[in-house]
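Notes for the one structure printed next.
Every protein chain except one is present and positioned as in the full complex.
Chain lettering (A and B) follows the sequence in which the chains are written, and residue indices restart at 1 in each chain.
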Amino acid sequence: MKVLASVLEFFSGTLRFEKEQRTLGTILPVLFLASFFLTGCSHSEQKADLVIINGAEPGTLDPALVTVQADSRIVRALFEGLTRLDPKTANAIPGLAERWEISPDGIIYTFHLRTNAVWSTGEPITTADVVYSWLRVLDPMTASEYAGQLFFIKNAEDFSSGKLKDAAQVGVKIIDAYTLQVELVSPTPFFADLCAFQTLAVVPRKTIEKYGDRWLMAKPLPTSGPYTLDFWHLLDKIRVRKNSLHWDAANIQNNLVDFLPSESAMTAMNLYDAKQADILWDKNLIPSDLMDVLGQRPDCHRYNYLGTFFMRFNILKKPFDDVRVRKALAMTIDRKRIVERITRSGEEPATHFVPRGMSIYTSPPGYGYDPETAKKLLAEAGYAGGKNFPTFQYLFKAGETDKKIAVELQAMWREQLGIAMEIRQAESKVYYTSLHDMDYDVGRSSWIGDYNDPNTFLDMFMSNNGNNYTGWKNQKYDELVREGNRQLDPKKREKFLQQAETLLIHDDLPITPIYFYSGVLFYRPDEIEGIYFNLLDEHPIFSIKKKNSNRRDTEAQRGSSTLRVSASPR
Amino acid sequence: MSKEVERREPTVESQTTSSFPPSTLDARLHLSPNQRAWGRFRRSKPAVISSIFITILLALVLLWPLISHYKPDTTSDSQFQPPSSQHWFGTDVHGRDLLTRTFYGARISLIVGAVGAFVSLLIGVTWGAVAGYVGGRTDNTMMRGVDILYALPSIIFVIVLKSAFEKDLKTWLGQHFSISAANYASMVFLFIGLGAVSWLTMSRIVRGQVLSLRSRNFVEASKALGASHTRILTQHILPNIYGIIIVYLTLTVPAIILYESFLSYLGLGVQPPQASWGSLIAEGAQQINSIRIYWWLIIFPGGMLAATLLALNFLGDGLRDAFDPRAENR
Partner (left out) sequence: MYFLRRTLQTLPVLLIVSFIGFVLIRAMPGGPFDSERKPASEDIERNLRAKFHLDEPIWKQYLRYLGLRGGSGGLIKGDLGPSLKYRNHNVNDIIKQCLPVSMTLGVMSFCFAMFTGIPLGCYMALRRGEWGDHLGGFIAMLSFCIPNIVVAPLLILWVSVKLHLLPVALWGSPSQMILPTIVLGLYFSGRIARLMREGLSTTLHSEFVTTARAKGVSESAILWKHAFRLAILPVVSYSGPLLADLLTGSFVVENIFQIPGIGVFFINSIFNRDHTMTVGLVLVYAALLLILNMFVDLSYSLLDRRVRYE
């Protein structure tokens, strides 16, 4: 309302002027001058040590609420969990907890917190903070979408749904200020990895209770991670400053780190190439049409990570209730053409759902490109040559790459099977609700692994999982996954999970995988070090270092006028 | 000069009234006003060339499926081919012939433009003229209504209409017409959404002009002579603002065509694999970068749009001059 008031003031001023002169021409210079008063908010600002182009403006930086990977990278710089991710392998390494013990049956974890771990404001971080943070995620009023990451803890699920009112019954027990005992529902081999996940990060109780939803805007904001939040200017930049009280502060090089939000691939690339940014790392900001050229550059880095692009069939709808139809459709997808011509960033055609590269798990084979068998299967199902096959829709979220894939799929199915697919491009919320409400025939989907374990992929197709919106319910699958997760022997576990995945991608096929994502990020290797490529696509800020920071300064001075102009204070 | 003074406002009468035989008023030319207008139109070179261009374009757009052996949605292995003897406009990411897509795209864009122009002509002009002529409280209420519609983002209307009615319309069209008609169901809401916004500014401009005209001498004179309001409005005021209406129409058409490209970009416009000039340009625009430019993807659809709009512009100018009562002696 203040804004409106100032606008009113501003225009009533110009009106008076107009009355005197009685020509429109004279208002214009006034408006022009006034526009510079509106810019009055400019202030000088220190230059950051590291600038990262990070993807769209984060919806939130609250660890309990964040759901977008790009946002979580900033959150992880601010808040730390009991463990954190090894920058090289993305396996759990000690974070706020310096060590932990696991009981022989794999149910009880005992964490020992560092005694030198403190908030950025100086108070010690204790087990009470951990328990508060976790219960906050589970609290029905927080309504954390990722609360499921804590359901491996005893009674957590019931507490989250409100069935259990007594927080004390949740399986987290404070032994003393620095010892925490966690009781799980069943052996969970990846629980230490989960503790590094941002949802389980430790957050400041007092600040949250005082400021409510806007607690991240509090000054000072106590953080548990290697950085503190300097400021958050919407759509402009998020600046974090090294937390000098952090237990690992000695190993953190960059003092000020800027995250620039960007939604335009072209702009992001231009900024990066103009050396306005050191790192460009959001997948949505990579222009895939140019990857054949960009991929040759030494500053383009490609790697595998845990992400699968796949397609769901709504098996409650005819004709997709027939597994032969699903198989026929899956076998006519020329995945090689899609990754080579459309996505172009080094993606791999996928025939199985759990991505390649996990040390503890290898997927069973699924179906590749086989149009001849597909035609036979379709004929067996009663639609020889696509005859009588009803027109169906392929649902996807509006976006360039997805649109191109849809066009390719349409042509492939039409030309090979003679069936008519209609492209249904929906804006994001319509797409989500249509998927969730099973209001689709075939739908595009993708899944990014949360932790380095096949379970992060396989559990979503269990009958009771909220993310299994295909209509597919298979008792045998549920049992295999459950039984597998109960195994303490990794080899036996792998066997069970493989059988489950065979059901998913070979026998029943409620989904068909298309390709595995490939990570792409840009940084100049002669300037930056400490970025490693791992399956979780995580690159913790604390390990990123500038090589030779002196040399860069002189380079900046030599730089083009573009550099100097835009480096001027805002 | 003196002739012009003589001929100023009353010519409006001579031009549009059928009750007087034209010859009595205009014995000089022995031609009906329409014939004279047509004569003036033919003398304007840009207008004639433009109308020929538009005729050829329309013919090509309609007949292209018979001429070309490429289909707009057939993919091929020749991805991103520059223009050649096989593909005059080159090919796109899916190896589709861009020339064919440009002609198919013309259909949707031209319909979109025409709908926008029609709605802004019909609703916009009527609304603005009535508001401006009646004035006072009526004017105020009508214009606040325009403000309200203008303030609400049209995207919301499109989404709401689509979600509420698209499915029903689709099944209805599918049952009563054909599957291909059902495919155009989503387009209907696009047209409604675009039509809903296209007339608002037109009504403001017309109202402004009418406000300024209604107190002029010739209007006052007609009033004194006892002419009805409808007659004054249609016979005296509107002919004087034909020019601005035509000019604003020529501004509305490109704006609507390009707005459609924005909606397509947001996933609300044409559904792939259909194309419109707007969506082709939006695709081409993504190819402008410092690394490599597939120039044909932007130059050809953009060029077609620009050429068509230019032609429409000159055509509009020609028509405006031809029918402008004051243009006689220019």
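Keep in mind that, in the parts below, a contact is a pair of C-beta atoms (placed from the backbone, for glycine too) under 8 Å apart; a residue touches a chain by one contact, two chains touch by 3 or more.
Fair warning: this is a prediction, and the values are worked out from it, not measured in the lab.
Touch with the chain omitted from the figure is made, among B:Ala37, B:Met142, B:Leu169 or B:Leu200, by B:Leu200. Note on the undisplayed chain: of the listed residues A:Asp213, A:Asp321 or A:Asp507, the one touching it is A:Asp213. Within the full complex, the residue among B:Ser51, B:Thr75, B:Ser186 or B:Thr250 touching the omitted chain is B:Thr250.
Residues of chain B in touch with the missing chain: 1, 4-5, 8-9, 46, 135-136, 140, 143-144, 147-148, 150-153, 155-157, 159-160, 163-164, 200-201, 204-205, 207-209, 211-212, 215-218, 240, 243-244, 247-248, 250-251, 254-255, 258, 261-262, 265-266, 278, 281-282, 284-285, 288-290, 298, 302, 305-306, 309-310, 313-314, 317, 326, 330.
Think of the hidden chain as still there; on chain A it touches residues 1-4, 7-8, 11, 15, 18-19, 22-25, 28, 31-32, 34-36, 38-39, 41-42, 57, 59-62, 65, 67, 140-141, 143-149, 151, 157, 160-162, 213-217, 232-236, 260-264, 266-267, 270-271, 273-274, 276, 427-430, 432-433, 435-436, 445-446, 466-467, 469, 560-562, 565-566, 568-570.
Here is the rule we use: only the chains that are shown with their structure count from here on.
Separating the centre of chain A from that of chain B, both taken as means of CA atoms, is a distance of 45 Å. Those residues of chain B that touch chain A in the shared complex are 73-75, 79, 93-94, 159, 163, 179, 183, 266-268, 271-273, 286-292, 294. Looking at the complex, you find that chain A touches chain B at residues 266, 269-270, 273, 287, 289-290, 293-294, 341-342, 391, 397-400, 403-404, 406-408, 410-411, 420, 422-427, 430.
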